[in-house]
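Removed from the display is one protein chain of the complex; every other protein chain stays in position.
When the chains are written out, they are named A and B in that same order, and each has its own residue count from 1.
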Amino acid sequence: MSTKSAEPRLLGRILGRDAAIAQLIIVTLVIFVLMTVLNSGRFLSYYNFESMTYLMPELGILCIAMMIAMLTGGIDLSVVAIANLAAITAGVYFRNPIVAETMGAGGAALILHTIAGVMIALMVGLAAGLLNGILISRLRIIPILATLGTGQVFGGLALVLTGGPAIVGYPPTWNWIGTGKLLGVATPFWIMIIVASVVAILLRRTNLGVNLMLIGTNARAAIFAGIRSSRMILYSYALSGVLAAIAGILLSGRTNSAKADFGSSYLLQAVLIAVLGGTNPAGGKGRVLGVLLALLALTFLSSGLQMMRVSNFMIDAVWGGFLVLVIAINYLRSAK
Amino acid sequence: MSEPLIELRNISKRFGGVRALDDVSISIRPGEIHCLAGENGSGKSTIIKVMSGIYQPDEGEIIIDGTPVTQLDPIQAVQKGVQVIYQDFSLFGNLTVAENLALNTYILEGRSRMDWRRARQMARDVLERLGVRIDIDADVETLPTSGKQIVAIARAILAEARLIVMDEPTTALTRHEVDALFDIVRDLQSHGIAVLFVSHKMREMLEISERLTVFRNGRKVAEGDMRDFDEASITHAMTGLELNDEPYLAQLSSNKAPVLQVSGLRVPDSVSDVDLTIRPGEIVGISGLIGSGRTEFARALFGMEPAASGQIVINGKDQFPRSVQQAIALGVAYVPEDRLSEGLFLTQSIERNMVVSILERLRKGLFLDHARMRNRTEEMFDAMQIAAPSADTAVGNLSGGNAQRVMLGRWLLTGAKILILNGPTVGVDVGSKAKIHRIIRDLARNEGLAVIMISDDVPELVGNCSSIHVMHEGRFVAELSGADMTEAGINDSLKSLN
Partner (left out) sequence: MRIFQSTEAVIALVLILVMFAIGLVNPAFWGVSNLFSLAKSNVVIGIMALGVLLIMISGGIDVSFPAISVAALYITVRSMVALGYDGVMLPFIAACVIGMSLGALNAVIIDRFKMIPLIVTLGTASIIRGLVLGLLGTSIVNINKMPKELIEFGKQDLVSVTAQNGATVGLTAMVLVYLAIAVVVHLMLKYTMIGRSIYAYGGDAESARRAGINTRRTIFFVYCTAGLLAGFAGLLHSSMIWQANPRDFIGLELDVIAAVVLGGASIFGGRGSVLGTMIGVFTLVMVKNSLILMKVDTTWQRVVVGVIIIAATAITAWRDRKKLV
């Protein structure tokens, strides 16, 4: 008896008693089937799925970063700028003649400097996230305006560092992060899985996660209950900044370059996927699993449309249309 | 006897399965001052909304000026001269007094142009008629509560009100301001405008009202001339249930060390030089108007008033709580006034609402110990007799009484030794109220908690406290205990303030 019930219970725990998740699974499947039918043979190919595992992670991690900011009713409009700034700062480090020379020798030095580069990028992300967090939690600037402003500052600093053109010539080890394989699966995909699992555990099983949900539900009550709200909000934006930096590493590793205005369409997509994945932009609700499912659905959609030779501009329009559709569906569902 | 201005006959209104109004009738004559009394949840606010056309009754009729009105809507209600002044006044803080006053009239007249000159003239005239001086060019948000109330009344007059309904108008006013309000109300009366007070402050209502209607649990339980009532009979009608009102007797032994000793507590602009000592098992009541400093006093004990100063000794430890976290660690718990906006996380589960303040203690390494979290929740769920399918139910689905018991459960989990309750039974029905009182008394008697109970509800204080302080302008101005501790005593003490 007990073994029988264990399985659905585990499944139930992962899926949660969440109607939104079930709905997302259906949407994802419908899009999958539709794209398979419309692109007979090509969509269901190993190559197509492999390329998705390289393209999806950078956006996926940005979406998770966006969701974290939304949990407390905020938003982080600076994620893409942070990603670029982090990648560019690492690129500047690698361009340093001394670093470049020792790295050229290969071996351990190459790996050590790559690790240093990763650390630099993560530190930049952390610092940027902390700045957002301080502006929002201490100076009480509302998140939209604070991150709109810091987004400009970070993007501007990225521009100052590069002087305009893209930074190219990352070391091969760096590119491996974006293009390599581990156990037959794309490295960036592994990284996304790890990030998603860590954040999922963080949100469900730790103090910080539960506190963020509660703050997002009722910020005033959170103070009366003794939650250290402003510290928790600070942490959440710091986390969001670090995740953005990871996305920046993946993006620059994949394209072997970094530029101040890379991936600008990611911002809208990250908001869309977070909301589609069941995150409430007013706060208090959001799940990593939902975001990943929404990411999958929209990756299928845009990959399928690309195969049908729909222009990228039209795909942008479809994404926007999808966002509006999701808003409408969510409204109608909650009105019931 | 003149014909009623408005008459509601045999009104019933259901929300889902709940009968908010059950076959009630009320009639108001032109120019009379009428009082509608009742506890929270008695159907007072529902009948106001029926009267002003916001709710449509399921059964019954509405008769205005002798003619039945079918389907009264808000605009019609306003055209018939019914104006409601809600507790929040519904004014625009960002606009000036003059504009607030003119806006409704202009909307009613269907104007498209904003005539500032006329607006200011209207404002000046109406305020002059009321005999008050208010800067008509000031933003409303800069006015004190009494000023906002006057603007709201003036706005109703400008809308050619024949009946002004005022929801708990005296709660936030000092005695002096209440007198000024009553002068205005008598003046309105002399101009033939009827006023319906919705209130539970019997003492004040006895002073001014001519007629009374009492609601309880959605039914009308009494009505008649004010002359035929006294405080005791009204209170009895309102509460109905003969609550076994033997006052709480703390089992005090003087050798027990005090849990809390406060001396010389000050909060700038709200509390000055308050001393208080509480021993385990004592329930101390604090009575006073809104704005008397009672809430700030509680917040200071709970570490929420950064500018507070003085000495606080908790369990022999001389430490002034400087943050909520510190207060909780010292064993202080605070159940705030407004349960919905300050207390609960409505869309979250009972479990999360209960453990929120002990999350840090439920940590095992990096992670939360879910099994222990569940155990602690279940314990408290049973102890507080919460009626819900499970601890995963969202708190928003609970009744007021159950929700308040979740709040109590939250603080008991922290191991609180000092429980501060601000309005412990606001918005709780009569049956649940008795249950909550019993829980509080048991906690004090059996667990040795020290309780501070702040309430507007004088019978609640008298029935539960071992002693009561009356607070006014930031000070404790009277202390009553033992035989002095009667409703009349407290009401006299409150009345003498100004």
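One rule holds in what follows: contacts are C-beta pairs under 8 Å (C-beta built on N, C-alpha and C of every residue); 3 or more make two chains touch, one makes a residue touch a chain.
The model shown is predicted, which means the values in this text are computed figures rather than measured ones.
Visitor: Using the touch definition from the top, which of A:M103, A:I177 or A:I315 touches the missing chain?
Guide: Within the whole complex, the residue contacting the unshown chain is A:I315.
Visitor: List the chain B residues touching the unshown chain?
Guide: Residues of chain B in contact with the hidden chain: 74-75, 78, 86, 90-95, 99, 103-104, 106-108, 111-114, 116, 304, 342.
Visitor: In the full complex, which bits of chain A touch the chain not displayed? Write them out.
Guide: 75, 135, 139-142, 144-146, 148-157, 159-160, 163-164, 220, 223-224, 264-265, 268, 271-272, 275, 281-282, 311, 313-321, 323-324, 327-328, 330-331
Note that in this section only the chains that are shown with their structure count from here on.
Visitor: In their shared complex, at which residues does chain B touch chain A?
Guide: It is residues 304, 324-325, 327-328, 334, 336, 341-348, 352, 356-357, 359-360, 363, 366-368, 370, 410 of chain B that touch chain A.
Visitor: Would you pull the chain A residues touching chain B in the complex into a rising list?
Guide: Against chain B, the touching part of chain A is residues 201, 205-207, 210-211, 213-214, 217-218, 220-228, 284-285.
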